[in-house]
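Of the protein chains in this complex, one is absent; all others appear in place.
Up next, chain A:
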């Protein structure tokens, strides 16, 4: 009896939580509420502009008036437009050559910086300079360096009596293409070098000691320790580098504006040229949309070709 009385006291009806409290106890609701700001930001600043860009690519919108849906007409025109194909070619060529250059020189620089050098920190800080300087500033510097009349390189060579006329840096298609690639490599090396240096410093020295005991040559140590251990970070850095290079705009636009005769247009500069100064927003957007498959391919290539190695998942690399 007494136990029954006690139990009634204990089974006192629990006070029902308020509707608000129950709402916030609901896991699904909480997830939605917590994600909302992030999703909202992404939708506003990422999905909407991207979606708008893709939509524009299928319209004939110009700067002066709203467009109407024209299906794939923009792409049909671009497909037969030699200037567009020249921009596609140069974008791929520019990305490929500049990436190879940046990685070869960047890796070399990283290996050098990984040695014990006097004033190591200062050196590393200086190495970063080309990357820290705003691109437009370095582009203007290169614009002067490549100027047909006032190039410092031409001037120096002529003063030394090695040349009679100024060097043709950007006055003919192929020299302009190579000059821009050189500028891009100069600018991109620090990013690669510093990232790879960070990767190098995570490699355990005991691996090198073991290799030394086994009598491995420097090349063997690089080939069988440094390089494989760097692979994961190499893949990430390369993905970023390819994306940055492929979508480069400022260097080319500041130095050549796509000239001479459109030979150095990248897809990004051509998209801008057609879309904003040319006023053909739809066509410009179509060129920009045409970059997406290339970027997706480059990203997938980096990931699958370079990063998906079994040893990364802790298995032996057979």
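In this text, a residue touches a chain if its C-beta (ideal position, glycine included) is under 8 Å from a C-beta of that chain, and two chains touch if they have at least 3 such contacts; residues count from 1.
In this text, contacts and distances are computed from a predicted model.
A.B. asks: One chain of this complex is missing from the view, so tell me which of "Chemotaxis protein CheA", "ABC transporter substrate-binding protein", "Probable glycine dehydrogenase (decarboxylating) subunit 2" or "Cell shape-determining protein MreC" is its UniProt name.
C.D. replies: "ABC transporter substrate-binding protein"
A.B. asks: Of A:56, A:110 or A:176, which sits in contact with the chain we cannot see?
C.D. replies: Considering the complete complex, A:176 is the one touching the chain left out.
A.B. asks: Pick out which of A:276, A:292 or A:305 touches the chain that's been left out of the picture.
C.D. replies: With A:276, A:292 or A:305 as choices, the missing chain is touched by A:276.
A.B. asks: Identify the residue among A:226, A:262 or A:302 that touches the chain left out of the display.
C.D. replies: Selected residue, touching the omitted chain: A:262.
A.B. asks: Based on the whole complex, identify which of A:150, A:227 or A:297 touches the chain you can't see.
C.D. replies: A:150
A.B. asks: List the residues of chain A that touch the chain left out of this view.
C.D. replies: The list for chain A reads 60, 62-66, 77, 82-83, 146-150, 165-166, 168-173, 176, 256-262, 273-274, 276-280.
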